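With one protein chain removed, the remaining protein chains of the complex are shown where they sit.
On to chain A.
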Amino acid sequence: MLRERLRTVGVRAACSLASSGILPARLFFTVVLLFLKLLTHTALRLPQHRLRLRSQQSPQSGLGESRFLGHLLRTVEQACRMTEQLYTVASDSETTGEDKSQMSFPDVAIGIDIGTSNCSVAVWTGHQVELLKNTRNQKGMRSYVMFKDDTLSAGVTGGATQEHGHEERDILSGSAIFNMKRLIGRMDTDEVVQASKNLPFLVQTLGIGVRPFIAALVNNMWRSTTPEEVLAIFLLELKALVEMHLKHPVRNAVLTIPVAFSRFQQTRIERACAMAGLHVLRLMPEPTSIALLYAQQQQQLLHDNMGSGIEKIALIFNMGAGYCDAAVTATAGGVSQIRALSGSTVGGEDILQNVMHHLLPDFDSLYAGQTMDRIKSIGLLRMATQDVIHKLATQEHVEINVDLGGGHKVSKILGRGEFEKVNQAIFEKCEGIIKQCLADAKLTPEDINDVILVGGCSKIPKIRSVVLGLCKKDDSYGGIDPLEAAVSGAALEGAIASGVTDPSGSLDLLTIQATPMNLGIRADGGNFAAIIPRNTAVPARRDMMFTTTHDNQTEALIAVYEGEGKQAEENHLLGYFKITDITAAAKGTVEINVCMDIDATNVLRVFAGVVKPQGQAIPPFIEVRMPTLDDGHGWCGQALAKMFGSTLDLAAVPKKLHP
């Protein structure tokens, strides 16, 4: 039934767009494709719904279902509007900016910072960036979606709870899904997913490289969902909040993402946004949005005749609940250059887990299985631990007394030294990230003018001392709010990317972005040949020569990866394609050119084709937009290896060295 309804909505919308002339034929295809995608997405969950309805003929549950379907339908309708909107954007940019000023309403992209734990949204109001508050007067809203009886509610409005004190307890009841930023676009073999298994909601893994099964507890039943869907519901509420404030519809958004996000994860974020009716104008690595804010402040100083106008170099360290990243930016005259980026999946969540295991050493054995008692006990321990970590930022010792039920109690005094020892591996990882960033930027600590510390974990004294110590500084840069910087930078970028100009020149800024990870292909056996190395300025285009590894090899497999590993399999597989019809020849004589291109909007395209030795390219070539993989990339690389072995392998042709 749902499927039929979806199909009707989809096709009707597509047809009406086509017939009204808004939608040319080739876009009609896209719309249909879009709905097919949405259908397959919803179809996956259908059997469960039917099953549940049959097995439990409770009117309540039925009500919940219909409410849920309503949500999905709204999503589809939103997505439909979004397709129409994409077309408008297309025609906009093809007229190269001249008539961009004739906008019917101020269509400035909003800035969104979806954090693992907290989320905030900001807009450019015409002369400055303003963070929006929700109905409970919060700028930072908890990132979660509550699945309760017949309602779905996100943390934007405070979920089902009106009293703030109860919010955290409700989030940990098993009915709420949170930490979606850690789960999105990850496979069940991923250690981050494995570590998420002691969260109060259900994270089930099969360990075969497919997406994990995620479910929330509703009326004693696990109801399945996906991180994309949870994020989309959250974004829908966020969008409604912004529209209420601005009193006009919002379409475009700039979102911040961790440096460690793979391109595949980025497509998942884009998908969640599309489901919520938002068009992603840019996905900004978090530290680069802070770099933009810093550049603006430096430019302001110059206008006020307080700056010197010489190049200033800042190291930005950002650590939130789910990720941590660093960047080195060089800024002068409103132009900032991202010199280096590095990131990792360690964050406050890992610190929390470490401390929980430290407080209750037999944590895992005590709480195996997903029983109601376990969920309640873990929730209590989690809240107590969070409280301890916050207090340790200002106190040397904190006393914990918590009754977990079932005869388990935790009574302990935790000192700061002990806390730092428990989390030593995490602090070492932070050190590694900063060292790598400085080395990649070819800078010494003495070259750094300012150290900017942001994110929730930047309040932890040890983190501050590690970062400042490595940069040989006594104090960090003071002009930036650690919790509001990322979203403010995103809103600034939103205004700049929407073509807004400010008479005072405060938007006259340019950021030259850099690639956070190596991009390359598999070659020379299982090795990874990086074609665009990390920290290359964007837009970028690089190419490399490859050759065949067998005599009379007529086909070659181009498997595109992204990451830091020397072996291809250690990296994220983005996609693959074959070059066929290679002229039969002795191995090592044919030359195959692989070119990678990243444009200013961060779209990656891979070109490949055979070239003649004297330099003439032989058409046709192949152009592939990456990533092409939609799912299951955990086992795809292995499947390719199993199917083809080394028969379609390539070898890199070493660059000729010149005197």
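Following the convention adopted for this analysis, contacts are C-beta pairs under 8 Å (C-beta built on N, C-alpha and C of every residue); 3 or more make two chains touch, one makes a residue touch a chain; residues count from 1.
In the analysis below, contacts and distances are computed from a predicted model.
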Candidate names "EVI5L protein", "J domain-containing protein", "NEDD8-activating enzyme E1 regulatory subunit" or "Ras-related protein Rab-2A"; UniProt protein name, chain not shown: "J domain-containing protein"
Touching residue (missing chain; options A:222, A:577, A:621 or A:635): A:621
Candidates A:114, A:492 or A:540 - the one touching the absent chain: A:540
Absent-chain contact - pick from A:221, A:368, A:510 or A:639: A:510
Those residues of chain A which, in the complete complex, touch the missing chain: 26-27, 29-30, 33-34, 37, 86-87, 90, 94, 96-98, 267, 270-271, 274, 280, 311, 332-335, 496-497, 499, 501, 507-508, 510-512, 537, 539-543, 545, 591, 593-595, 597, 599-600, 603, 605, 607-609, 611-617, 619, 621, 623, 625, 630, 655-659
